[in-house]
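The complex appears here minus one protein chain, its other protein chains still in place.
Order of writing sets the chain letters: A and B. Residues in each chain are counted from 1.
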Amino acid sequence: MFGLFDKKYHNPELLETIRQTQDRWFDFLDKLETRMHEMCMAAVPEIREVFNQDTDLYKRAHGHMLMGLRGQIDQMRHKANKTKEENIFYFIDCATAELPDFISSAGREYHNKLHTFRMDCINRHYIFEEKIAHYTSLLNNAAGEQDLEAIYQEQLTAFENIRDKFVCKQCGGNMTIPQIFFIATYITCPFCQTQNTFIPSTGAQMVLHQARCLAEQRTAHLLKIYEETKPKNHHLYQQYLRSMFDEWNKIVPDMAEENEKFHQRLLQDHSNSINHY
Amino acid sequence: MSENPLLAPIHGITLEDYSAACAKLGSGLSEADIAKALGVELPVWQEANLLWPERMKQDSTYHIVTLFGQYFGAADQHPKFGNLKPAASAGGSDNIEKIKTDKDFYLELEVARQVAYEYGLDGAQWILDKYSIPIGDFQIAASLWSDQILKDIHANHEGYNQRQDVYRAKYQQLFADAQGGNVADDIEF
Partner (left out) sequence: MGENEEKRTLTYLERLKQKAITQENYGGEIKEEEAKMEVHDCPECGAGRAFRQGLTACAYCGFKFMDIRLTDGVHIKKENNS
């Protein structure tokens, strides 16, 4: 009965189908990549334009456009995954089921061929996924960074221009706002001691929300040094974090006390994540 | 509960108050409405609104964030906000009620909202336009249903995924048609 397994197994038809399927798979991904390239290259200048013209405080037109484009990339990814399952893996499973046993020398040759085919298809798909990552970051970075420093300096100037322009609602005495505020606050009239409520401009209120991002922009070079050092140096991270929080506190000094508590937590989280290795 | 200093009220505003206030802000109430309902003036509300998220950032156990989610979902039962509704939402009250009582309705619209974003739309606005449901009520529904959905997934993972896929396909088709198809629709294996 062992002689049965030693019979040479031939299936030229299967070999031809493997070859054709692989060609189609490669060709299919080529086409998707070409389309992705075409869409993203055309999109980059448009994204920039929309970003620059977007007057919304949160740049939502830009945000929605970006999500739409990423949605299309995702749609291509989904299409590739579905095809991989239905046309590659399913085909391999069916073909495998038809082959003689793997332990026979006749079967082994074809099992190996199918295995090579599977790996080639997976590797090609991996390249496709890398392209997706590449184009996604291209889209994400298309608009460049918002110049938060300029926006912040604008607010400081705007505040200097208005700080002496208020009068007490009770006695009409001149009031000077002692510092830039980012939330509504009570201010006492120096003449009649009445509690007035000062409500900062929308722009000043936004500073509070942008303060961390601005501090990160100011200290990005330190984060880069940390990230590029191998192996990762915990002290460099601590140095970065300290500088980032120093900048953050400079921008919104009123929040320094709360920020420091958050700083402690981030330090703790980071050292915990290191200890796990 | 009083043992945890991170749960102490801020200017008398408890985490329950704050969570419900956030839900109501999302349903269209203004900061002035919120402050009034809480019986405080704007500077007091704005400080609480600034400091509660700081407490959450400091809490590495995520306890406060978890409670926030629960209280957020119970915003309609909060004594200070229960009867407060923004003036403009009169027409949508049926759907606002439905999304909190009909789980399938919520599940379908949650998928629709996500897919809308993937097609470059403001998903929250789309839900408001189509169903007159403000984002705050949508989020209240999300936290009301979250436990039940986790149980459903646990009981029948595949069934749950299949249904989500059906919803996804439906809205992908809808939004793709509206924009003249997807960019790669003509590329086939």
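Quick notes
Keep this in mind: a residue touches a chain if its C-beta (ideal position, glycine included) is under 8 Å from a C-beta of that chain, and two chains touch if they have at least 3 such contacts.
Since the model is a prediction, treat every value here as computed from it, not as a measurement.
Listed residues A:L29, A:V50 or A:L214: the one in touch with the omitted chain is A:V50.
Annotation for chain A: contacts to the undisplayed chain at residues 34-35, 38-39, 42-43, 46, 50, 53, 56-58, 60-62, 64-65, 68-69, 72, 159, 162, 166-170, 175, 181, 183, 185-188, 192-204, 254-255. Even with one chain removed from view, chain B keeps its contact list with that chain: residues 8-13, 39-41, 43-44, 47-48, 50-51, 120-122, 124-125, 128, 135, 179-181, 183, 186.
The definition used in the following text is that only the chains that are shown with their structure count from here on.
Annotation: 23 Å between the Cα-based centres of chain A and chain B. On the side of chain B, the complex with chain A involves touching residues 41-43, 46-47, 50-51, 54, 57-58, 60, 117-122, 172, 182-184, 187-189.
Against chain B, the residues of chain A that register as touching in their complex are 24-25, 28, 31-32, 35-36, 39, 60, 64-65, 67-72, 74-76, 79, 83, 87, 183-186, 197, 199, 208, 255, 258, 261-262, 265, 268-269.
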